[in-house]
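Omission of a single protein chain aside, the complex is shown with its protein chains in their original locations.
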Amino acid sequence: MSAQKRMKGRVPVAVLGATGAVGQTFIRLLQGHPLFEVTEVAASERSAGKRYRDAMNWHEGGVPDAVGDLTVRTCDPGAVGAKIVFSALDASVAGEVEQAFASAGAIVLSNARNHRMDPDVPLVIPEVNADHLAVIDVQRKNRGWEGAIITNANCASTTAAVALAPLHQAFGAREAVITTMQAVSGAGYPGVASLDILGSVIPYIGGEEEKIEREIAKMLGRLHGGHVVHAPLTISAHANRVPVEHGHTACISVRFEKPVTPEEAKEVLLAWRGQEVCWGLPSAPALPLVLRQEPDRPQARRDVYTGLGMSTVVGRVRSDPLMHLRLVALSHNTVRGAAGGSILNAEVLGRMGRLPGVAEGAW
Amino acid sequence: MSAQKRMKGRVPVAVLGATGAVGQTFIRLLQGHPLFEVTEVAASERSAGKRYRDAMNWHEGGVPDAVGDLTVRTCDPGAVGAKIVFSALDASVAGEVEQAFASAGAIVLSNARNHRMDPDVPLVIPEVNADHLAVIDVQRKNRGWEGAIITNANCASTTAAVALAPLHQAFGAREAVITTMQAVSGAGYPGVASLDILGSVIPYIGGEEEKIEREIAKMLGRLHGGHVVHAPLTISAHANRVPVEHGHTACISVRFEKPVTPEEAKEVLLAWRGQEVCWGLPSAPALPLVLRQEPDRPQARRDVYTGLGMSTVVGRVRSDPLMHLRLVALSHNTVRGAAGGSILNAEVLGRMGRLPGVAEGAW
Amino acid sequence: MSAQKRMKGRVPVAVLGATGAVGQTFIRLLQGHPLFEVTEVAASERSAGKRYRDAMNWHEGGVPDAVGDLTVRTCDPGAVGAKIVFSALDASVAGEVEQAFASAGAIVLSNARNHRMDPDVPLVIPEVNADHLAVIDVQRKNRGWEGAIITNANCASTTAAVALAPLHQAFGAREAVITTMQAVSGAGYPGVASLDILGSVIPYIGGEEEKIEREIAKMLGRLHGGHVVHAPLTISAHANRVPVEHGHTACISVRFEKPVTPEEAKEVLLAWRGQEVCWGLPSAPALPLVLRQEPDRPQARRDVYTGLGMSTVVGRVRSDPLMHLRLVALSHNTVRGAAGGSILNAEVLGRMGRLPGVAEGAW
Partner (left out) sequence: MSAQKRMKGRVPVAVLGATGAVGQTFIRLLQGHPLFEVTEVAASERSAGKRYRDAMNWHEGGVPDAVGDLTVRTCDPGAVGAKIVFSALDASVAGEVEQAFASAGAIVLSNARNHRMDPDVPLVIPEVNADHLAVIDVQRKNRGWEGAIITNANCASTTAAVALAPLHQAFGAREAVITTMQAVSGAGYPGVASLDILGSVIPYIGGEEEKIEREIAKMLGRLHGGHVVHAPLTISAHANRVPVEHGHTACISVRFEKPVTPEEAKEVLLAWRGQEVCWGLPSAPALPLVLRQEPDRPQARRDVYTGLGMSTVVGRVRSDPLMHLRLVALSHNTVRGAAGGSILNAEVLGRMGRLPGVAEGAW
């Protein structure tokens, strides 16, 4: 696609793994984006060379026209020109491909788990820890590349991390039991077989509990000397799959440095706006965390699109007979917990002047 | 129904609240029961006087023939002759009606919450605490009646209590976080609106968390001087409704007096057979607790009918980063957790010689 | 609410039955409407006098601010000043209340079934038969009132009628078998019990089949001398409830005056834009009927929001071994099939100069 055909001033981006479920969500969320324009899509050898619209089963609504006519490229820095790259790659290939792109100078915004726990790779939900993006400097030095890999968290980690972030900042969370009830869209497509989940619960999602336990401590950590010091928060996670299309629900019991009342907690949650650098960005919701006061909310079907799917909805903040507080959190797993989170990370990087071709403060 | 028409030797019983969801389950489970015969059904004034089969919408399969032709009576000891009475009454009326029947000399096996926490009323899952039935003696003395009220636990309490009982007996459970994912049948009929639950999770069930927190401690308590001393176990409960027809799943993190390994726990769970007085009774499953070793079981749809719905299925016994153990338990909420549990309580009472018309040891 | 607080130029409207499921959809769809402003809400005596936001359980997202603070009125022309009234009333009361409002001079846009088959009441899906609105003149003469009652069709009738309209206009439909699979939201709230529908199909919806059989023939009829002559189309309907939240699917076998090939039918469906008077109105979708060519579409979850829920999606147009054509249609039952359809009817009336306070052609 020639530059003339691009909307004036939009920054070209590529989507890697564009034919999968998360890839499609990237394409959908980037349609009409005011700052980014998808000019390249890449996927596996099997799809490369086809028109994007012919390369897959598109899951929701119709394929956006402009992108539908793109030719699918291979996931190779030689074949993809954009310097901003969203990665929806599967973990089986993401590790190496993302490194290759970063090494070739691209800013890689990754949804894959591979690099999340690397000490020199930022793991970011920007309202929670946009400041961690500074770790890129260490990464570039360590790895000797001009590009960067920035990761966003696992979808279930995201739900709980946003709910815990304001409380941790205010009161110092030390222990938490987090039980999730996760939507099937989190497993990609075809993902969960209907015979496994219709009218049932699967009390197991491979690797998920470990991610929740590790990633949250990293994201709630603080930046110190260019590195992230993980939060001293021990988590016991139970991950379950439930027959819900979109929206991960997390039940959380949490103990702090010292007792916290539900009223104190609610006050903090109501006041929280997240790190200022996110405010007003295109993908940032008005409220990153919406507190519901009804006894029976949040509910996946009713609340998952709060803030166009970018807000985390918290409810049932109450005292706990064992630890200090109990609460329930919900967020949209493929929007906030995957593609949307990555896009917001890119927007923040742009505002910080850390995206090629975007002047600091231009956004 | 005349005595001649009764199967020889079966003991006549009545079902109160016979037209509701739990009442129907009683009728279904008692169909063809070798020891009990439903000779009377009672319900609200609205239904009284009608033929049973015409008094309600029957939910599963067909109304058993013999019972279908009974005339519905009022829930009044004057109108119901049986001395063994299963109560599926709603909590709004159960309190007084059950007292009236006990006062008139009946053994009342109740599913209602009203008397569960009364110190002189046994709250029993017989494999766990059949010995608590001795509390009846105190009850009779206290209340000056010949009958008795025996309660079974809330359905969600039952699931977790059976899973925790062997571990508590072996290792002394002290703290637990229990998060439930409960089937819609637990809410009766019409119960949960489909618009509330299709593709969603409702993170709230009124009063349920308190029941789980209190009832388990009572059931795991020990009998001392005719009274039950509650177990020193503090519980934090999260109760959720999920789009599952039958089967409550509970995710449990538990801390004991001292650390316990998953292997030690599994050994105890595999060996547990429950109190011997239950063994071989018609409604007692071969194994009250079935341990699954697969990583992703129990699953509601696949495992809920284990032991004809009377076994609790436990899986995912693993260590916990925060407390000592994590595990998942599942049981059938309207069978094990309601009507089936009551019937087994009655069978145990009969074997103990505590049912009118049944000689000790006859069963 | 004073005139000053209204958005300049918007026409005030009232919603009757505003607290129910359809009423809430009206409020949601009218939020930010460019032409109409909800200035009054009315409901049963039970709710009257309360703030709207306190008078009910709001089902999706949050109550729009402006409306949430309105005081609920009674459904009485003396208590409601607006001359344009959307009726989401239950059929048990709609008949008389709507007459009272029309008699008091209001334009009543009704979702209730009561007056749909009255010969002097238009039953309108405007792309299909906006010209039928002329029947209002007969109605006013017959009934001696200044107002008018305009009805929209049953939600399932709507789905099939839009799919059949272009084909009937082109080829003359004579016989059809229509089998519906209808979403639970069509039954209102609490509506269908989850125990009835989870993992199941209910092959019965009271009165629905008769509505489908009658209403479609009326809507596909032609205007003659101020009256509607029903189409000579005999329908056999089967109405089913399925575990779907939103979106009614209809499988249709249809016979025409003479054989029609799938290619001829698709050409007609692709070209159809509906009556021109609807074009460009705020609630009119770009395409009232979207034809999908994939073998397995439309699908409720994927396609129900086509055209923001106002388009009917048709697919699987193929020949029929018995009749002439087979096809599948889907539309959103509470948007296109209820509140959204009513609002579009009002917009068309405004453009026609038939709404008080709106000049012909102003829109």
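Going in written order, the chains are labelled A, B and C, and every chain counts its residues from 1.
The definition used in the following text is that contacts are C-beta pairs under 8 Å (C-beta built on N, C-alpha and C of every residue); 3 or more make two chains touch, one makes a residue touch a chain.
Keep in mind it's a predicted model, so treat the numbers as computed, not measured.
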- Using the touch definition up top, pick the residue from C:81, C:203, C:259 or C:353 that touches the left-out chain. C:203
- Filtering C:71, C:236 or C:261 for touch with the omitted chain leaves C:236
- Message: Going by the contact rule already stated, which one of C:253, C:275 or C:333 would touch the omitted chain in the full complex?
- Response: C:253
- chain B residues that touch the omitted chain in the full complex: 59-61, 198-199, 245, 301-303, 305-306
- Note on the structure: The missing chain sits against chain C at residues 175-177, 179, 181, 196, 198-204, 206, 213, 234-236, 238, 240, 242-245, 247, 249, 251, 253, 295-302, 315-316, 320-323, 326, 328
- Message: For chain A, which positions touch the chain that isn't shown here?
- Response: 21, 59, 184-185, 189-199, 243-245
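Simple rule for what comes next: only the chains that are shown with their structure count from here on.
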- Is the contact between chain A and chain C built from the same residue numbers on each copy (over half shared) or from different ones (under half shared)? same
- Query: Farthest chain from chain C, comparing Cα centres?
  - Reply: B
- Quick one: most central chain, C-alpha centroids? A
- Please compute the C-alpha centroid of chain B, do the same for chain C, then give the distance between them in whole Å. 48
- So how far apart, in whole Å, are chain A and chain B when each is placed at the average of its C-alpha atoms? 43
- Query: Just how far, in Å, is the C-alpha centre of chain C from the one of chain A?
  - Reply: 39
- Item | Multi-partner residues of chain B (at least 2 other chains) | 196, 198-199, 243-245
